[in-house]
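Let's look at subunit A:
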Amino acid sequence: MVLEVRNLNVYIKASHILRNVSIEMGENEVISLIGRNGAGKTTLLRSIMGFAKPESGSITFEGRDVTRCSPHETALAGIGYAPEESDIFADLTTLENIEIATWTRKTGRNEEERIKLAYSVFPTLERYKTRRGTQISGGERKMLSIARALAMDPRILLLDESFEGLSPAIIPQIAESIHEIARMGRPILLAESNIYHVPDFVDKIYVIERGEIIFSGKSEELLNDKAVLKIVAGAA
Partner candidate 1 sequence: MGKTRREFVKLVGGAAVGAGMLLAGRGKAQAQAKPAKGVPSGPVRIGAMPGLSGVIAVPGTAAWRTTQMWAEEVNAAGGILGRKVELSMEEETTAKDCVERFRKLTLETKCDVIVGLMSTGNGLAVGPLAEELGQLWLAWDATTQKGVVETMPRTKFSFRSTDNEAEAIGGAILTAKFFPNIKTVVGINNDYSYGRDCWDAYQAVLKHFNPNVKFVDALWPKLGETDFTSHIAALKKANADLIMTSFWSGDVPILMKQATAAGLFKRSKACFTTGGGAHYTLKKEFTPEGIILGYNSFYFKWTDTWPLLTKFVNAYYAKYKEYPVYETDHAYFVLQAYKEAVEKCYSILGRWPTKEEVGKVLSGIQVPSLSGFRGYREDNLMSCNFFMGLTSHKNPYDFVTINQMEVLTPVQIMKPFAGAKLYDWIKGWKS
Partner candidate 2 sequence: METILNILFSGVFHASTLFLVAAGLQVVFGVQKVFNLACGTFYGLGAYFGITVVKCLVEHNFPKALFIVPLIAAGLALGLVVGPIIERGLMKFVYDRDETFQLLLTFGLVMMLEDVIKFIWGTSPQSMGGIDMVYGQLNVLGATVPVYNLVVILCSLIIAGLISWLLMNTRFGRIIRATADKREMGEALGINMKVVYLKVFTLGTVLGTLGGALVVPAGAAVSEMGMDLIVLAFAVVVIGGLGSMKGAFVGALIVGVLKSLAISTYPEMEMLTIYIIVIAVLVIKPQGLFGGSRV
């Protein structure tokens, strides 16, 4: 297992947001975390990153316990993160946004290679590399957010709602880029609220509802589980 979350319980202020959540991510796996808004997807991703401190449970990444790691330590360990809001640095150009990720984590690849890698997955971005974060479209921001995480040369990627709010024309394009990243041998965790956006190359699906994992399995199995399907599909 590359990433293993065991019995995670997370509270925000007094509310119990994640209840005994366990997920596993194997080598070369693309897994999808499906759940309605407020079900706890983002909190789970943020807990893995170290933004939210779990009350109990453990997070193991490549055999190392990262439960209590601070976000930058988690990132340096090799977990890339593209948040729901993209969080592009508005004052920096596209290129500078990507560059920052190459300065922090040192890997076998040098900075140039990593920037080139990011551009190769998202060629659109190269055209806008001198534009500032405020001057690019929503779809490009999503791309840049993922590209930036990729430029860190991470072992795995956590992508939060990468298709949310995008025009149907761009979704396949981004999905294809994600697929390409996965083919490079980087496992990906894809959080998604809309079941219809989940790409078909996903290997495993977890469904989260009110902070609990209520389903895990292949996508075919989910299609057969009417009860669960009703919960997630109803939200879309």
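Basis for inclusion: all candidates are chains of the complex that A comes from, given by their letters.
To be clear about the criterion, contacts are C-beta pairs under 8 Å (C-beta built on N, C-alpha and C of every residue); 3 or more make two chains touch, one makes a residue touch a chain; residues count from 1.
Here the structure is a predicted model, which means the values were calculated and not measured.
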{"item": "Subunit A: touching candidate in this complex (1 or 2)", "value": "2"}
{"item": "Complex interface listing, subunit A residues touching candidate 2", "value": "49, 51, 70-72, 75-76, 81, 83, 87, 89-92, 96-97, 99-101, 103-105, 148-149, 152"}
